[in-house]
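A single protein chain has been omitted; all remaining protein chains appear in their positions.
Should a chain be cited, it is by its letter among A, B, C and D, assigned in written order, with residues numbered from 1 in that chain.
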Amino acid sequence: MQIGKVIGTLVATQKSRKFDGAKLLLVQPLNADETPRGTALLAVDSVGAGVHDRVLVVLEGRSAGEALGKKWAPVDAAIVGIIDRIDFE
Amino acid sequence: MQIGKVIGTLVATQKSRKFDGAKLLLVQPLNADETPRGTALLAVDSVGAGVHDRVLVVLEGRSAGEALGKKWAPVDAAIVGIIDRIDFE
Amino acid sequence: MQIGKVIGTLVATQKSRKFDGAKLLLVQPLNADETPRGTALLAVDSVGAGVHDRVLVVLEGRSAGEALGKKWAPVDAAIVGIIDRIDFE
Amino acid sequence: MQIGKVIGTLVATQKSRKFDGAKLLLVQPLNADETPRGTALLAVDSVGAGVHDRVLVVLEGRSAGEALGKKWAPVDAAIVGIIDRIDFE
Partner (left out) sequence: MQIGKVIGTLVATQKSRKFDGAKLLLVQPLNADETPRGTALLAVDSVGAGVHDRVLVVLEGRSAGEALGKKWAPVDAAIVGIIDRIDFE
């Protein structure tokens, strides 16, 4: 899983029906010290995250679909937690 | 999921039968600010996208196959939405 | 999916039984303008491709196995089409 | 699989229910000679690993879920072993 920060939202009217009702968030991956890392990606939210939240992201289809239930299957990234604290050396 | 722009098409007469009828589009991945990022990839269309559209792409086999129904299984990338608007900080 | 060019073959006498009869080809990934990109990879052929062909490659286990039928399962890349033409801007 | 070193922990109160009871560890990937490589990632522990342990990490959803049992499905990385010794040339 990766650490990220929600930085935006995306609107797509014409989309796979399986996305109806799903919230698509733009997430900036972060390093452990919370500096940005690489390019932003899109993830489906499963925990009620919003812009500015630091989140836990799974980056793989099976696990992302699992996070959302079978009906949201055509996804490859999902937000599965809101991070309270990271402790590291 | 990734943001991309459809920039072309591909013709392959001799191909896996499971692709019959599928539309293969060349997609340039984009950053959130819509500047190009990395190399173009090929994705199967599931939403009626065309050249110049900004699209939402899933990059993984299970989710790409899911977007298209089981009969299109041997794919690892699919267009699952046409993007209207991206809002980010 | 990726664009590639078949550049060689590989012989492995001692291999997983599930590969018996499969043709392993060395594929050089290409950019849309057909310049080489990154390092060559090995893919199982499912469409009768040969050296010099420009091919369509899936890079993921489920989709590669799907291209070849279940009996070829331990694969992560397969050639699923021979490219006639790429049109792009 | 990858070699890594556990360097921290993560607390996420609001998370997918399927993570209840799972221990999320921050892992620094290592080269074979145990120098750091790339950015830290988050993995679910399945073997009782702790900070400072050198660990064996699987980086893929199906295998990570398998390591933890089906109920921990929405994961893409898991610690599956604690490394005693690496011998290499």
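Some observations on this one:
Please note the rule applied: a residue touches a chain if its C-beta (ideal position, glycine included) is under 8 Å from a C-beta of that chain, and two chains touch if they have at least 3 such contacts.
Here the structure is a predicted model, which is why all the values come from computation and not from measurement.
In the full complex, subunit D makes contact with the omitted chain through residues 1-3, 31-32, 37, 46-48, 56, 58-64, 66-67, 78, 80-89. Contact residues of subunit C toward the unshown chain are 7-16, 18-19, 24, 26, 39-44, 51, 60-62, 64-65, 73-77.
Assume only the chains that are shown with their structure count from here on.
In this structure subunit A contacts its sequence twin subunit B using mostly different residue numbers, the overlap staying below half.
Rounded to a multiple of 5, the Cα-based rotation taking subunit C onto subunit D is 145 degrees.
Centre to centre, using the average C-alpha position, subunit B and subunit C are separated by 20 Å.
Each chain gets one centre point, the mean of its Cα atoms, and the points for subunit B and subunit D are 32 Å apart.
Multi-chain contact residues of subunit A, defined as those touching 2 or more other chains: 60-62, 64. In terms of which chains touch, the assembly is arranged as an unbranched chain of neighbours. Under the contact rule defined at the top, the touching pairs of chains are A-B, A-D, B-C.
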